[in-house]
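With one protein chain removed, the remaining protein chains of the complex are shown where they sit.
By letter and in written order, the chains are A and B; residue numbering begins at 1 in each of them.
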Amino acid sequence: MTGYLIKRLFEMIPTLAGITLISFFIIHLAPGKPTDILTELNPKITPEARERLEKMYNLDKPVIVQYGLWLKRIVKLDFGESFSTDRRPVMQKIWDQKQSLLDRRLFITLMINLITFAIILAISIPIGVSSATHQNSLYDKLMTTTVFIGFAMPSFWFALLLMMFFGVYLGWLPISGLKSLNYDALPLLGKIWDRVSHLILPVFISAFGGLAGDSRFMRSSMLEVIRQDYVTVARAKGLPEKKVIYKHALRNALLPLITLIGLSVPGMIGGSVILESIFGIPGMGQLFFMSVMTRDYPMVMCILTIGGFLTLIGNLLADIGYMLADPRIRAKQ
Amino acid sequence: MKEHSLNDVFWRRFRKNRLAAAGGVVVVLMFFVAVFAPLISPYKPDDIDRKHVLEAPSVRHPLGTDDLGRDVLSRMILGSRISLSVGFVSVGIATLIGIFLGAISGYYGRWVDSIIMRFIDIMLTIPTFFLILAVIAFIDPNIWSSSAIPGWIRESLKIILIDPNIMNIMIVIGLTSWMGVARLVRAEVLSLKEREFVLAARALGTGDMNIIFRHIMINSMAPVFVSAVLGIAGAVLVESALSFLGIGVQPPAPSWGNILTLGKDNIEIAWWLSVFPGLAILITVLSYNLVGEGLRDALDPRLWDMEI
Partner (left out) sequence: MFFCMTKRALLFLLGLLIAVNIIGCKEKPAETITTVSESNSHEPAYGDALIVGSIGEPSNLIYMLASDSASHDIAGLMFNGLVKYHTDLSVIGDLAESWDISSDGLVITFRLRKGVKWADGVPFTADDVKFGFDTIVNEKTPTAYKEDFLQVKKAEVVDKHTFRATYEKPFAPALTSWSGIVVLPKHLLEGKDITKSEFGRNPVGLGPYKLKRWTSGQELILDSYKEYFEGRPYIDRYVYRLIPDLATMFLELKAGSIDMMGLTPIQYTKQTNTDFFKNNFQKFRYPVFAYTYMGFNLKHPFFQDKRVRQAIAYAIDKSEIIDVVLFGLGSPATGPYVPNTWPYNPNVKKYEYNPEKAKELLNEAGWEDTDADGLLDKDGIPFRFTIFTNMGNTLRKNAATIIQWRLAKVGIKVEIRALEWSTFINEFIDKKRFEAVILGWSIGLDPDQYDIWHSSKTKQKEFNFISYGNPEVDELLEKGRRTFNIEERKKAYFRIQEILAEELPYLFLYVPDATPVVSARFKGIKPAPIGITYNLPKWYAPQKMQKHKVEQ
C-alpha cells in the first residue's frame, strides 16, 4: 500500500510538469512580452532598466530555458510578484498569512468546493440508487428531469433569482460576501452562523448544478450492478431486497463513482469563477478572473499550477479511496 | 439483414423513452430555427429603436424589447444560431481531435499510447474553464475578420453562417474538451483492433490510416455520437458563462448567454429579458442531455436484454 502510494506520488511529477508547461505556453500566447505591462507603468523607464527587468524574468533566453528557470523557482514555491499595482508576492495574495485562515483566498475556494462536494454526494447517491431501483418509473423520470434542470440552469441567473427571493423579499439570508459588517462583534455562535448563512446560497447553487453528473452516473452504475450474477444469486438465496441493494449492490456500484469524483475537481474549481463573481466571494476563482483580465501573468501561472495540483491531490485521494473500498485491489497489493 | 433489425431495436428503444423523444423534438425544432433564423425573425435583430426601449411583451414585440429597443424575439432567434453554432463547432473540433488522438493511441499502442494518455491526464487535470478564460482574454476576438486571416477562410465562415467573432470561443472550447472522446475512441479501438475484419483488412495490405478510419471508426461511432450530443449542451452553457463575465460573444451579435446577462442586470424591471433566454438555454440544454442519455441507453447492448 505504501509502495503504491509512493509510486503514485512520483507519477504526479510529470503530470504537474505538463500542467506548468501548458500554462507557460498560454502566457506566451498573449501579444507582447509579459514584462510590457510592468515597464509600461513607468513612462520614464530607461532601456537599461527594461533590459534588467527582462533579465529578471529571463526573457532574453529561449522559451524553454525560461521555462526551466521558472520551474526552478516554483519548486521553492516562489511564484514571483504580482504585476498589478500592489506588487505583492503572488503567494501572499492567494494565501495571506496576515489574514485569518477563513479569509484566505485559496482556503475560501477549497472550503466552498468541499462543502458543495459533500452535499452533492450525500444527495446524488440516494437519488441515483433509488432511480435505478425504480427504473423508468415516474419517480425516475422526475428525478432525471430535476437533476438535469439543475445542470441546465445558467447558475448566475438562478443565483440572482434566489438572492432576490431569500435576500431581498424574505430577508432571510445575506445576499453576497463572506461575512457581515458586524462580524467582529458577534459571539462565537453568531460568528459561525454568520459565516454559514453567507455560504448557503452559493453552496446550494453550486450543488444543484452538480447533482446531474454524479446522480446519473450512480444510476447507470447501479443498473449495471443489479444485473450482475452475484446480485441475482443473492436474490435467489432469498435475501431481502433492501439488503441486496444496499449491502451488496451499492458497495460495488460506488466504486466507479470514486474515480469520477477525482475527475470532477477541475470542473468545480473552474466553476468557482462564476460563483465567486456573482456572490462577491473573494476566492481564488475571482482572483483568477481578475488576473487574466489584467494580464497579471505571474498570478495566472500560479493559479493554474495550484488548480492542477489540487486536481492531482483529488485524484490521489480518489485512488486511495478506491483501494480502501475495493477488496480486490487491496488483495493485490 | 442484421443491421436493419438493430436499427429497429434502437429506434423502438429511443422512442419508448418519452423524455428522450421529447428532447429530440426540441433539438430538431431548434436546429431549424437556427438555420432559417433570418427568414423567421420578425425584425432585424440589430435594429435599435429609441422609442421602444425595455418594453414588455406585446403584439408588436411578442417577447418585448431590450435596453436598446431591439426586438427580443428576433434576437433570440438569431441567438439560437449563435449559441448552437458555438455548441456544434466546438464539439465538432473536440470530436475530431478526440477521434484522431484516441484512434492512433489505441491502434499503435506502446509509446504513442503512453504519450497521448499522459497528455490526456494533464489536460484532465487543469481546470479547463481557467484555460478558456485565459485564451479568450489574451487573444483578439476580432482576429477572424481581420486581414491576418486568409480571405478564403473568412468567406467560408460566412457561407457556413458563422459569426467570425465567436471563432475564438469555439476553438478554445473545442481544444479543451476532446479528452473524453479520445478515451472512448481509444477503448473502442483497443477492443476492435484484434477482431477478424480488421485482421483481414491488414492481411490484405490496407494502410494503417485506412484501417483506423475506414474500418475501426465506423464501428465505434455510437458512443462518440452520444458524447457529442452531451458536449453541445455543455458548450452552450460555457458560452453563457463567458457572456456573464463579459467576454462572450461581442456586440451586436446576440447569443442566449448575452441576452440573459442583460436580463440579469435588469431582472427587476424587465423579466422578459431573463425569462425567455433563461428558458431557451434551460430547455435546449435539457433536451440535448435527455437525447444524449436516451441515445446512450438505446445504444447500450448490455441494457437490451431487459426490454426486448
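In this text, a contact is a pair of C-beta atoms (placed from the backbone, for glycine too) under 8 Å apart; a residue touches a chain by one contact, two chains touch by 3 or more.
Being a predicted model, the structure only gives us computed values, none of them experimental.
**Student:** Quick one: which of B:P62, B:G92, B:G109 or B:P252 touches the chain that's been left out?
**Tutor:** If we include the chain that is not displayed, B:P252 is the one touching it.
**Student:** Tell me which residue among B:R13, B:H61 or B:K264 touches the hidden chain in the full complex.
**Tutor:** Reading the full complex, the residue touching the unseen chain is B:K264.
**Student:** Which of these, A:T144, A:S277 or A:T311, touches the one chain of the complex that we don't see?
**Tutor:** If we include the chain that is not displayed, A:S277 is the one touching it.
**Student:** May I ask you to list the residues on chain B that touch the chain which is not drawn?
**Tutor:** 46-48, 50, 53-54, 67-69, 137, 140-142, 145, 165, 246, 250-252, 264-269
**Student:** When the complex is taken as a whole, what residues of chain A touch the one chain not shown?
**Tutor:** Touching the missing chain: residues 31-32, 36-37, 40-44, 84-88, 93, 96, 99, 103, 105, 160, 163-164, 167-168, 171, 174-179, 181-182, 185, 277-280, 282-283, 286-287, 293-295.
To be clear about the criterion, only the chains that are shown with their structure count from here on.
**Student:** Calculate how many whole Å lie between the centre of chain A and the centre of chain B, each centre taken as the average of the chain's C-alpha atoms.
**Tutor:** Taking the average C-alpha coordinate of chain A and of chain B, the gap between them is 24 Å.
**Student:** For a test of understanding, state which residues of chain A touch chain B in their complex under the given definition.
**Tutor:** 14-15, 18-19, 22-23, 26-27, 29-31, 141, 144-145, 148-149, 151-157, 160-161, 164, 212, 216, 223-224, 227, 263, 266-267, 269-271, 273-274, 277-278, 288-289, 292-293, 295, 300, 303-304, 307-308, 311-312, 315
**Student:** What residues on chain B touch chain A, complex-wise?
**Tutor:** For chain B paired with chain A, touching residues are 18-19, 118-119, 121-131, 133-135, 137-139, 233, 237, 240-241, 244-245, 247, 257, 260-261, 263-264, 267-268, 274, 278, 281-286, 289-290, 293, 302-303, 306.
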